[in-house]
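Presenting subunit A:
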Amino acid sequence: MAIMSFITVSLLFSLGLFTVLTRRNAFKTVIGLTLMESAVLLLLISWAYIPDGWAPILPLKGGGVDPLLHAFTLTAIVIGACDLALAFAFIMKLNKFERTVDVDVFRRLKG
Partner candidate 1 sequence: MSEPLLAFFYFFILVTAFVAVFLEDLLSSFIALSVTGVLMATVFALLRAPDVALTQAIINSGLVTSLLLVAYSQTRRTPLPSEECPECPFWLQWPSAALVCTLFAVFLFRGLYSLACVRELGSAPAHFLANTLEETGALNVVAAILLDYRAFDTLGETTVIFTAVSGISLLLAGGRYVHSGRGLSFVVKRGMALLTPFILLYAASILFLGHLTPGGGFQGGSVFATVAILICVVYGTSFEAARISPKTKETLESGGALLFIVVGLSGAAWGTGFLANLSGPFLPGTPGSLFSGGNMLLLNLAVGLKVGAGLSSIFYAMIKILELEGDSWQS
Partner candidate 2 sequence: MIPVLRFLGGICIFAGVFFSFAAVVAILRFPDVYTRLHGGTKALSGGAVLILLGALPYAGGYPGAIKLLLIAVFFLISNPMASHAIARACHRRSLAERALERKRGERG
């Protein structure tokens, strides 16, 4: 079970990394970032799972899964969504100046 999750997580993360590395379209970059974030979320939740555990809603009918990691993941999802929204805003703003969504064009930061 855990092995399966780990394989998925590593593949998903690498796929996201590959996307960000090779794609020039800013939206594809965002997709890659989302995939990487999803991989991390999946890792946390599958790490929180304990075989035969119950969801952390009281009263429990047996052993429970790890609620602390669930709380962390929840936080991570909300903050990740805010980050993505900010990324969209940046893309829109940069698009207004450069008339493109090619990340290679956004090189003004070069000192």
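The candidate set was assembled so that all candidates are chains of the complex that A comes from, given by their letters.
Here is the rule we go by: a residue touches a chain if its C-beta (ideal position, glycine included) is under 8 Å from a C-beta of that chain, and two chains touch if they have at least 3 such contacts; residues count from 1.
Everything numeric in this text was worked out from a predicted model, so none of it was measured.
Among the candidates 1 or 2, the one that touches subunit A within this complex is 1. Residue ranges on subunit A touching candidate 1, taken from their complex, read 1-19, 21-25, 27-28, 30-32, 34-35, 38, 41-43, 45-51, 53-60, 63-71, 73-75, 77-86, 88-93, 95, 99-102, 104.
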